[in-house]
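Here it is, the structure in full.
Here the complex is missing a single protein chain, while all its other protein chains stay put.
Order of writing sets the labels: A and B. Residues in every chain begin at 1.
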Amino acid sequence: MAKSNKPIIWGTFAAGGEIVSLVMPVIILLTLLAATGHVPTVFSYETMHAFAAGWFGKLVLFVILFLSLWSQAHRLRITCFDFGLRADTLVAIVMYVLAAAGSIATVVFLARI
Amino acid sequence: MGEKMSRRPYVREVPPTSWYFRMPRYMRYMAREVTSIFIGIYTALLLCGLANLSAGPEKWDSFIKSLQAPSSVIFHWLALAFALYNSFTWFNVAPKALPLQFGEELAPDSVVAGGHYVIWVLLSIFILFWAGVF
Partner (left out) sequence: MTENRMGARQVELEVLRYNPETDQEPKFQRYSVPCINEWCVLDALNYLKDNLDPTLAYRWSCHMQVCGSCGMMINGEPKLACKAMLRDYPGTIRIEPLAHFPIERDLVSVADDFIAKLKRVKPYIISDGKHTIEQGEYKQTPAQLKRYRQFAMCINCMLCYAACPEYGLQPKFIGPAAISLAHRYNLDSRDVGRDERQEEIATNEGVWECTFVGACSDVCPKHVDPAAALQQVKVASTVDWYLEHFMSWVKK
């Protein structure tokens, strides 16, 4: 039996799991504050735009979005199987195409800023 | 040899769509996996925010406004709860994947797990400061 190529995706899943676990709760808290009317100062257009315009801000946003997309896509694939959806190859293709599309969109949006 | 034993092993099928009801620990595992639905949708929301940011100030302001819809507020609370559950389960099992050996002794799990919690708290406070919440 041949060695698996799953490490490609698992690598992003593990790295993504680490990053998402560390930063996602606080990011959700920030947008929750915005959602409840207490908009943090960082969410003014000028501040956010200036952050995303710099190379460091671009890098941070790309790393978080890219890893979260691939990490959730991989976990959703497994979740589908665990709930009894046995068309694993189809589910995998849909999830990974979504993650790839999201990654490309991230690069495009960041390049426009 | 005496008379032959007849072998007719009985196979019990695992129900593919309901197996996780059998044990509480399976339910906890499924809860952890389900976090990916909420964090996945939230990641799409962030991507949407980035799209609006790149589209100019009006679009960005209307995006921030749209977050205040009641459905968005409810979703945020759910996403926060699931994200926290995901983080805690991740930190708690991190030592299994990353065993540390100092000299002879393997570090207890609490070192790697505790390290994760400390970094998480410090990073979260830093980001809140940076975002101007305090």
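FYI, contacts are C-beta pairs under 8 Å (C-beta built on N, C-alpha and C of every residue); 3 or more make two chains touch, one makes a residue touch a chain.
Because the structure is a prediction, the values reported are computed rather than measured.
Considering the whole complex rather than only what is displayed, give the residues of chain B touching the chain that is not shown.
Looking at chain B, the ones touching the missing chain are residues 6-12, 14, 16, 19-20, 22-23, 25-26, 29, 33, 93, 95-99, 101, 103-106.
Which residue numbers on chain A touch the omitted chain?
Contact residues on chain A toward the absent chain are 1-8, 10-11, 14, 78, 81-82.
Everything below uses one rule, namely that only the chains that are shown with their structure count from here on.
So the centre of each chain is just the mean of its C-alpha atoms; given that, what is the distance between chain A and chain B in Å?
12
Taking the complex as given, what residues does chain A use to touch chain B?
Where chain A meets chain B, its residues are 14, 17-18, 20-37, 39-43, 45, 48-49, 52, 61, 64-65, 68-69, 71-73, 75-76, 78-79, 82-84, 86, 102, 105-106, 109-110, 112-113.
Can you list the chain B residues touching chain A in their complex?
16-18, 20, 30, 33-37, 39-40, 42-47, 49-51, 53-54, 57, 60-61, 64, 67-68, 72-73, 76-77, 79-80, 83-84, 86-87, 90-91, 94, 97, 116, 119-120, 123-124, 127-128, 130-133
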